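Below you'll find the structure, written out as structure tokens, and then a few comments.
Shown here: the complex without one of its protein chains, the others still in place.
Take a look at subunit A:
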Amino acid sequence: MGRRGAGSGSAAAMPGAAERGSELSEQIEAFAARLRRGGERPRSEDTARQTLSLLRKIVGNGRWSRAGELMDLIRTEGQRMTAAQPSETTVGNMVRRVLKVIREEYGRLHGRSEESDQQESLHKLLTSGGLSEDFRTPYPSLRANVIEAINEMLIELEGTTDNIAMQALEHIHSNEVIMTIGYSRTVEAFLKEAARKRKFQVIVAECAPFCQGHEMAVRLSKENIETTVMSDAAIFAVMSRVNKVIIGTKTILANGALIAVSGTHTLALAAKHHSTPLIVCAPMFKLSPQFPNEEDSFHKFVSPQEVLPFTEGEILAKINVHCPVFDYVPPELITLFISNIGGNAPSYIYRLMSELYHPDDYEL
């Protein structure tokens, strides 16, 4: 988008603007390429931060004069970035947040009262005069307002893990046995915060084949938390002794379900069987307005080298080997979501979503 803009307006535009335009486009391309390659396991928070910085640059340096044009620009770039790696839902979430911010800022400048909700509702169907917003009026202060709002979002991002960890003492009591799976930085912070005042045990399922649980156990034991590592097959066996299961997740879907690391569904089913509460610690930027449907775009398969090494040549010729990274956990198995805005039940997710995103943006 930036390159095309530089070409058409080059006669009138200053050379600085054109350079900035193409540099921005290169940065977006590099970001998308990094996402596509996958490889190292990026922190969701870092991905979110990088996306927001790129979007802020688009708002600041992009060629647009009206809110409608800005929204189209962001939508196009957003589609490019999400297409690179559909399983990284944080990218899409941040794009939708920015679109909602633009709508709000425009509404505020346009003089519309906060009361008149932009959401679809029966009420709106009955009382609206008909015309919907066209975002055509230019407002010079819109640029600065949107950039300020994005800066606020970046600051909010910084504090999410701490906000979640602060709630740890309410949920973890002394002499409890907590179970977790794999390595989640949010859960690590959560447990460390509780360990400052309470004494409890943690059982970590190693989460084959990447065995990230080992790293989690090492980090927890450095804080003098009594940690046990066990294989995924033993999850059901020890579940009767566990008081709570606390896990992290990659994505929270619109119906309250999870896309989490492979093995989480087993853990959730075992917990349900023993009526053990399952608590999910996840910041709000992981909430995605998508539903689990035919798209199946959340799935990510990596090299089956981890499951069956290539050295087993003879067997490999006769079988199919898959190594999925993610699992789907239905909302009935989850007890509570702890996020930076507090604790919520899975049935309440629809409400949180309506506060974060606008329905027109669900489909980027």
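Rule of thumb we're sticking to: a contact is a pair of C-beta atoms (placed from the backbone, for glycine too) under 8 Å apart; a residue touches a chain by one contact, two chains touch by 3 or more; residues count from 1.
We adopt the following convention: contacts and distances are computed from a predicted model.
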Looking only at "Translation initiation factor eIF2B subunit alpha", "Golgin subfamily A member 7", "BUB1 N-terminal domain-containing protein" or "Cytochrome c oxidase subunit 7A2, mitochondrial", the name UniProt gives the absent chain is "Translation initiation factor eIF2B subunit alpha"
Using the document's definition of touch, tell me which of A:A254, A:L308 or A:I341 contacts the absent chain. A:A254
Contact residue for the chain not shown (choose from A:N224, A:N293 or A:N320): A:N293
Note that subunit A touches the absent chain at residues 120-123, 125-130, 254-256, 291, 293-295, 331, 347-351, 359, 362
